[in-house]
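Dumping the structure here so I can ask a few things about it.
The other protein chains are all here in position, but one chain of the complex has been omitted.
Chains here go by letter, A and B, matching the order in which they are written, and residues are numbered from 1 within each.
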Amino acid sequence: MLDTIFYVAITAEAMSAALAAGRRNMDWFGVCVIACVTALGGGTVRDLVLGHYPLVWVENPYLLVVCCIAAFVPIVMARYMAALRWPFLLLDAVGLATFTIIGCNVALEMGQQPIIVIVAGLLTGIVGGVLRDILCGDVPLVFSSELYATVAIVSGVLYYFGHISDLPHDLVVIGTIAFGFTFRVLAILFKIQMPKFVYDKELR
Amino acid sequence: MLDTIFYVAITAEAMSAALAAGRRNMDWFGVCVIACVTALGGGTVRDLVLGHYPLVWVENPYLLVVCCIAAFVPIVMARYMAALRWPFLLLDAVGLATFTIIGCNVALEMGQQPIIVIVAGLLTGIVGGVLRDILCGDVPLVFSSELYATVAIVSGVLYYFGHISDLPHDLVVIGTIAFGFTFRVLAILFKIQMPKFVYDKELR
Partner (left out) sequence: MLDTIFYVAITAEAMSAALAAGRRNMDWFGVCVIACVTALGGGTVRDLVLGHYPLVWVENPYLLVVCCIAAFVPIVMARYMAALRWPFLLLDAVGLATFTIIGCNVALEMGQQPIIVIVAGLLTGIVGGVLRDILCGDVPLVFSSELYATVAIVSGVLYYFGHISDLPHDLVVIGTIAFGFTFRVLAILFKIQMPKFVYDKELR
């Protein structure tokens, strides 16, 4: 089941990344790169940092093909994309929780310490979007927008404690996804943000 | 032969990167860093992603020295650089095809799947320029300018099929470089670009 949701999430990430690339007037190649980097970049950085070779997409290169095909959907259907804002946000919310769980699983299988399990989930969930923003020349949204990383962290903590408990694995997975999804959607609906740190004076 | 062209290409990349750094008024150290990152960054990211250690320049550190020396040429000869625009573009076109072949070879020697062979060539060919643009604070040129990545991809595909065919290896190398060079020069001359995806509406 996690696998199916993984593909849906990858596709949704690639499609919304393509829209970000389209807003910068990138060419079709740039759109595909941004789609691949956004959808697969989180897992890539996690694997580099943990030394977990081979990388997911090096082992399964068809994932790159999936991302490139997904990237062309918004190109073909650009006029309908604005109407699909909410479906995308909902898929992205499911994807965030799913990516987090997959990232935690990789670290758990490697026998990493609890903090690193949470960090692996966090990296998998958010780094793709950070790389997308850097390649598009923006300050990453995730550092200043509605709760996103917080959802990944709290979902990761929840999943970790579910994992070491006696609860059945499927229940923990479904529960974590349901929690992460609800938390993220509430954050968007009510514009819940982390407190900001506003500092004016020049230090350096 | 590939080795000789490799050094010429590294040097040309380092020199044109130094010009990009000079346009941002960087100091000499910054110029050297941008030169090294541009000339060696593509191979570095390829090796990180494939887990191919040790990295080329860690094994042959004098490559860093070559890049730094090359970076000083534009500093000393700044007034003549504008006149050298075409020689640089031609060397860069040879370099693009050469880097692509070298990247494909690394993946082939590791026994990677065909798509990853092409991707390894692509990463080697273009990532240096992407990192240069990010360090200079620009949206990477390669996503919106004349055909560049496409040249690397098509050259990579050509080289891969040449490699698995019965053709002599040298012929395949020379043929791929000739093709990549011609394709890139034609793209510059006739301003051939990939179709762009222009998307105005705000999704997020």
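The definition used in the following text is that a contact is a pair of C-beta atoms (placed from the backbone, for glycine too) under 8 Å apart; a residue touches a chain by one contact, two chains touch by 3 or more.
This structure is a prediction, so every number in the text was calculated from the model and none was measured.
Note that of B:55, B:69, B:110 or B:157, the residue touching the chain absent from this view is B:55. Touching the missing chain, out of A:62, A:143 or A:161, is residue A:143. Of the listed positions A:2, A:116, A:157 or A:185, the one in contact with the omitted chain in the full complex is A:116. Residues 48-51, 112-116, 119, 130, 134, 137-140, 142-144, 149-150, 193-204 are the ones on chain A that touch the missing chain. Remark: the residues of chain B touching the chain excluded from display are 16, 18-31, 33-34, 44, 48, 53-55, 58, 61-62, 64-65, 74-75, 78, 81-82, 85, 88-89, 134-137, 141.
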